[in-house]
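Okay, structure first, notes after.
Just one protein chain is left out here, and the rest sit where they should.
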Amino acid sequence: MSDQVGVKEAGADQQVEQPSPQSNIVELRNLHTYFFTDLGVARALNGVTYDIPREKVLGIVGESGCGKSVTALSIMNLIQPPGRIVKGEVMLHRRDADGATTDVRLTDLNRHSIQMRRIRGNEIAMIFQEPMTSLNPVYTIGDQISEAFMLHQGVDREEARRRSINILDRVGMPYADTVVDQYPHQLSGGMRQRAMIAMGLSCAPSLLIADEPTTALDVTTEAQILDVMRGLQSDIGMSIMFITHDLGVIAQMADEVVVMYLGRVAEQAPVDSIFYDPLHPYTRALLRSIPRVGRGTKERLKPIRGVVPNPYSNITGCPFHPRCDEFMADVCDVNVPGITMTDDGRAVRCFLYSDRVEKNG
Amino acid sequence: MISYIIRRLGYMLITLVFVTIVGFFIIELPPGSYLEFHIQSLRQQGGDVTPDQIQALERRYGLGDPVHIRFYKWISGFPRGDFGQSFQHQRPVGELIWSRLGYTLLISVATLIVSWGIAILVGVYSATHRYTIPDYLITVLQFIGLAIPNFLLALVLMIFLQQTFGMRVGVLFSREFRDAPFSIAKMIDLLSNIWVPIVILGVAGTAWTSRVMRANLLDVLNMQYVQTARAKGIHERKVIWKHAVRNALHPLVMTLGMALPGIISGEVVVSTVLNLPTSGPLFFQALIQQDMYLAGTFLVFFAVALLVGNLLADIMLAGLDPRIQYR
Partner (left out) sequence: MVETSAETIAADAGEEISEVGEIPQSKLIWMRFSRNKLALIGGVGLIIMYIIVGLGPFIASNYYRHQNQDYLFGPPTPLTFIGPDGRLGLQPYTFEFSTRLDPESFKFVFDIDRDTRVPLELFVRGDPYSMLGFIESDIHLLGIEGEQRFYPLGTDALGRDVFARLLIGGQVSLTVGLVGVALTIILGSVMGTISGYFGGLVDDVMQRVIELILSFPTVPLWAALAAALPPISRDFTAVHRFFLITVILSLVNWTGLARQLRGKVMGYAESDFVMAALASGASDARIIFVHMMPNASSHIIVVAALAIPGMILGETALSFLGLGILPPAVSWGSMLTQAQAVPVVVEHPWLMTPGIAVVLAVLFYSFLGDALRDAADPYSI
């Protein structure tokens, strides 16, 4: 792993030929994103490290405020001042048509640069948390989807509109040719989210970041949207980074799962391992806090003790230790645990599995 | 849309009726009758006023009539352009006010356009450069711009222009153009004079509008759809101007209804200080002399200007925002 991280480049564009085909499309290494607000520094991300596998669905779970959205925005290089990526890197492994890969270190690109803008919406697309507010109220759906086509594919307005109707059709938008000329306020929440997905998919990105795309929707609509996303994922052959609170959705959608806690990854593992053999005490606590089929009705649901500390606080040691059932005094509250790789390729940050200490936390 | 405008016009007409009632109320308000004041001034001019003359005057202004008849007499003249008689000037009010109202409107509208143009640029700049020195500087200037009374600014600018450039402030046209027919040269002459009141009036308007614009834009920049636009890979400049500013303009247009009274108020005061041939000097003079038909008519027309301005703002808003329903 370290040989990928440590790649040194000389070119101004930070692009380098990579000999072996990459199984990951994006890799995050020790990512730190802070917000320098009037009230102090909010350490939203404190060394996030994980991989987004190619052509798979990676689920990201964690309580509210643990930094899921900030991670997504950091990948897109869309963190706005007073926020800033202060440390770490985001690596995009781009694969050309002939299978050769080039690496782009996104964290080295200026967020306004042309290189970064060519990647956004084109190679990496993003769907936001709230369908109600993520479309611009004063432009029609067609205008907003066309914008991406015209920008990245250089087509004229006419053609962009045709492609917009086409993509709306593909995401299952009813009456696509009417809807293109409608304004967001004329659509239901589900339709808006479909429009957002259409916008995200418009340029056939290799990675789609979906930030809680269904949280605001009712269960039926949610199921339909998830269906569409799953279908398109295998059609286009893209990767999806799927952020959610909902472990049920994770079970349905994800191939691999990253569990985040307070700006760090607690655990990354294949979806089955997460549900049947969780390693991190936080993952276990999370699983205990939701109802599950096949568990005895006598067994009570158990909310996790306490609340997520706010990102301004400075907890020493493992960020989860104040709430942890397996807390080991003088260990967990002193050092930050490092990443332990298990034999079956899972990653966990906990002193239960090794005494590796984070050096640069 | 058309029916929406017609309905709005209907409401406007009703408000207008009430506006004239208020105007008439103000005409009737001063203690003692305006006739007494008039007779007094006639006597002061050396003339002797006989009881016959007084009676003739009373009959002419219908002083013997009850209030509603007098009100009716006054407004029934409106369609004919008859707004009563100015005692002080011994001329019909209608003859006195038109050109002055016209210049007041000209100055007000020009101020509005200029100050909005500048304010939008300034507001966008300071919202996109938050926490920088220029932004703090702009904020300070905005506070000061709002704190200086416009008549004071008029005085200071007037003194400054006269002392440093020997410019004659207080006219709209130079002497040679005053009675000349319309021509390009006359327009240029007007422009070379009219910028003074526009600058004075524009200071407060610009300060206020740019603050509103800054706050609106900051709100909009926090909206998800701005991030959506960025996530599409659109250039930041286009994100700001196409996606954010467009949305930040609505609340601004909504405040048009509040900005206009301020500007007209300011125009009336500033033109009094500068002694411009607009409504201001005549209006205040009329108030002090209790020449109430003149003052009341001015007031009604100020209100008409505001009502029309609000109507235009509403129509503009409807054109700007697809969410507005024509109820």
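Letters A and B mark the chains as written, and numbering starts fresh at 1 in each.
The working rule: a residue touches a chain if its C-beta (ideal position, glycine included) is under 8 Å from a C-beta of that chain, and two chains touch if they have at least 3 such contacts.
Owing to the predicted nature of the structure, the values given are computational and were not obtained by experimental measurement.
In the complete complex, the hidden chain is touched by one of B:75, B:203 or B:268, namely B:268. In the complete complex, the residue from A:40, A:81, A:174 or A:345 that touches the missing chain is A:40.
Among B:54, B:306 or B:320, only B:306 touches the chain left out of the display.
On the side of subunit B, touch with the chain left out of the figure occurs at residues 15, 18-19, 22, 26, 29-31, 143-144, 146-152, 155-156, 158-159, 162-163, 211-212, 215-216, 219, 222, 251, 257, 260-262, 264-266, 268-269, 272-273, 283-284, 287-288, 290, 295-296, 298-299, 302-303, 306-307, 310.
As a working rule, only the chains that are shown with their structure count from here on.
Residues of subunit B that touch subunit A in their complex: 130-131, 223-225, 227-236, 243, 246-247, 320-323.
Within the complex formed with subunit B, the residues of subunit A that make contact are 73, 76, 78, 81-82, 112, 117-122, 125-126, 128-130, 133-139, 144, 147-148, 151-152, 183, 185, 196, 199.
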